[in-house]
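Only a single protein chain was left out; the remaining protein chains are all shown in position.
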Amino acid sequence: MIAPLSYYLILSAVLFSIGVVGVLVRRNPLVMFMSIELMLNAANLTFVAFSRYFNTIQGQIVVFFILTIAAAEVVVGLAIIVSIFRSKATIDVDQVASLKG
Amino acid sequence: MPTAYLPLLVLQALAVGFTALILAVSFLLGPRRPESHRMVPYESGIRPVQDARRRFPVKFTLVAMLFIVFDVEAVFFYPWAVTYRQLKLFGLIEMLIFVAILLVGYVYIWKRGALEWE
Partner (left out) sequence: MAPAQVDFVPLIPTIVVTVTALAVLLLGLWLRGEQGIWLAAVSIAGLVAALVFLLGLAGPAVSERRAAFDGMIVADNLSTFFGAVALVIAILTILLSEHVLLIERFSQGEYYALVLLTTVGMLVLTAATDLIVLILGLEILSISLYVLTGFARGRLGSEEAALKYFLLGAFALGFLVYGSALVYGATGTTTFGQIANVLRAPGASSPLLLIGLGLLLVGFGFKLSFVPFHMWTPDVYEGAPSAVTGFMAVGTKAAVFGSLLRILTEAFPALRAEWAAVLWLLAILTMILGNFAAIAQRNVKRMLAYSSIAQAGYIVLAVIAADPLGRAGVMFYVLAYTFMNLGAFAVVVAVADRGDVGTTLDHYVGLARRSPILALAMGVFMLSLAGVPPTAGFMAKLFVFTAAVRAGYVDLAIIGVLTSAVATFYYLRVIVAMYMSAPAEEPAPAPALRVPGPLLALLVIALVATFGLGIFPAVTGDLVGGTLALAK
């Protein structure tokens, strides 16, 4: 039996919400970033589910692009985090707060 | 049929109940002698030599990041490969341009020394 569309939509909505909450409550940039990836993948799941539902390929092509964008973000993000860690030896966002006002 | 799931529910209740019981009993009855080496992680009777969460050399991160970027680009070869017969020469030239752009990035990281291990 093929799971109906709504199952995928509910799952992706749950994943997206977990991602949003994760970004808002966690203070470690790596964990925050993983939560963001969760949001992106929730969107990917939605795209693929609808793509299958409409029987068009458009949504699946979109996922290719989002994957690439996410990879580029990962690399730039990790590079920034590594370079902060090198100069500060911590990456907790509450510690990284010389800019306040 | 909800009744068909009843045995599962019973099993679940038993599992949770039994675990809770055992934990409660050992908590209430067991003697407590906190000693320093009881608190260390169990490593087959061998004294742990250091924290398991070691730091890796940052070079690994660099290589991994470069890998991810070039790896993900490969995803665009699939649709091209599938439609290669329809796209013919046009598709080939498009793909060569795509590869040429990747090549610029490759030359750049090579010349900047990102691939040198030492």
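The letters A and B name the chains in turn, as written, and every chain counts its residues from 1.
Rule of thumb we're sticking to: a residue touches a chain if its C-beta (ideal position, glycine included) is under 8 Å from a C-beta of that chain, and two chains touch if they have at least 3 such contacts.
Treat the numbers as computed from the prediction; the structure is a model and nothing was measured.
Seen across the whole complex, the unshown chain contacts chain B at 86-88, 90-91, 101, 104, 107-108, 111-112. Residues of chain A in contact with the chain left out of this view: 9, 12, 16, 19-20, 23, 29, 32-33, 36, 39-40, 42-44, 46-47, 49-50, 53-54, 56, 58-59, 61-62, 65-66, 69, 72-73, 76-77, 79-81, 83-84, 87-88, 93, 96-101.
In the analysis below, only the chains that are shown with their structure count from here on.
Taking the mean of the C-alpha atoms as each chain's centre, chain A and chain B sit 15 Å apart. If you check the complex, the residues on chain B that touch chain A are 58, 61, 65-66, 68-69, 71-73, 75-76, 79. Considering their complex, residues 61, 64, 67-68, 71-72, 74-75, 78-79, 82, 86 of chain A touch chain B.
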